[in-house]
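Of the protein chains in this complex, all but one are displayed in their positions.
Up next is chain A:
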Amino acid sequence: MSTPSDNAPAAHSAGAAEESRPSLSALLLDPSFWADWASVVGLVGLVIVFGIAQPVFLSVANLQALLLAAAILVVLSIGQTFVIATSGIDLSLAAAVMLGAIILGLVNAAGYGIFIACVLAVAATSAVGFFNGLIITAGKIPDFVVTLGTLSGITGLGLILSGGEPTMVGSTFLLRLASGSFGPFGYPVWVAISAVVVAHIALYHTRFGVHLLATGGQAESAGALGIRTNRVKIAAYTISGFCAGIASLLLVARIGSAEPLINTSLLLNSVAAVVLGGVSLFGGRASILGPAIGALMLTALVNGLTLLNVSAFYQPLAVGAIVVLAALIMRYQK
């Protein structure tokens, strides 16, 4: 069972050792360190490799482009993190982005103005998330099944609404959002940075964050202590939907039109970034910085391979290999 000295005063467990940080060498030998920091280690590794193989990779212009390209995935990964922290998974994330984009395009085309269009797009994707959470908790149906259903459902809805046709969105506001910059970073990067900061505070410095992790860790125990786990789950899915809405704004701004196409790699990469970020797929353990850096790493991988003239066909293979590797490290830690 355990050692006899468990609850008795013991020298090695006395207050003196409390709070002391482990030494660096012990840290480097601890597999959980590598799992927690997989995304950082991976990112640094990629930057070094690509920097040596193709010095253009490290040019300011390329790094700025890389960050810009990563912004959407970072925002989505944050949404996915909240859901995965509750031991769920949001498969409808990329479809929600598409729905948000289409609503944005249609409302804008109908002449209601870009701001109303943006607000409605975000409201619609948040509603999708809320609906996901409601069905999962009220119907007691596995997250996987519900969001798979929503994925298909809102794909259809998007096609019906748009008639399968892309809508051009010619808006100076979105154009400025996509191309403008403040300081060293473009606006989309700032949007992603703000999302990271807000989400980090929500996760680590609010009661909601603790309750989220408790719900994901042991829902039954959390419930026994009076935490309303269903509400927490619904909130997590709504946050995920909200992030999808923000991502849809960034996406439409970037490509200038609303397309009824689902970017499945966005969905898969959002899950991949979360895994790389050291978030447990079983819930209860999460960070925001990890998945954000995971998203950066995946974008850097694609960017670097492109610069090295590696065929685009090889890129999913590389992403897959890295994700499985990260999952193995996590497993080893247990």
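Following the convention adopted for this analysis, contacts are C-beta pairs under 8 Å (C-beta built on N, C-alpha and C of every residue); 3 or more make two chains touch, one makes a residue touch a chain; residues count from 1.
By definition in this document, contacts and distances are computed from a predicted model.
K.L.:
Which of "Sensor histidine kinase", "ABC transporter ATP-binding protein", "Response regulator receiver domain-containing protein" or "Peptidase family M48" is the UniProt protein name of the chain not shown?
P.N.:
Missing chain, per its UniProt entry: "ABC transporter ATP-binding protein".
K.L.:
Looking at A:L24, A:A61, A:A224 or A:A312, which residue reaches the missing chain?
P.N.:
Result: among the candidates, A:A224 touches the missing chain.
K.L.:
Out of A:S59, A:T206 or A:T264, which residue would touch the omitted chain in the full complex?
P.N.:
The missing chain is touched by A:T206.
K.L.:
Which parts of chain A are in contact with the chain that was left out?
P.N.:
Here the touching residues of chain A are 1-4, 6-10, 12-14, 17-19, 201, 204-207, 209-211, 213-214, 216-218, 220-222, 224-227, 280, 284-285.
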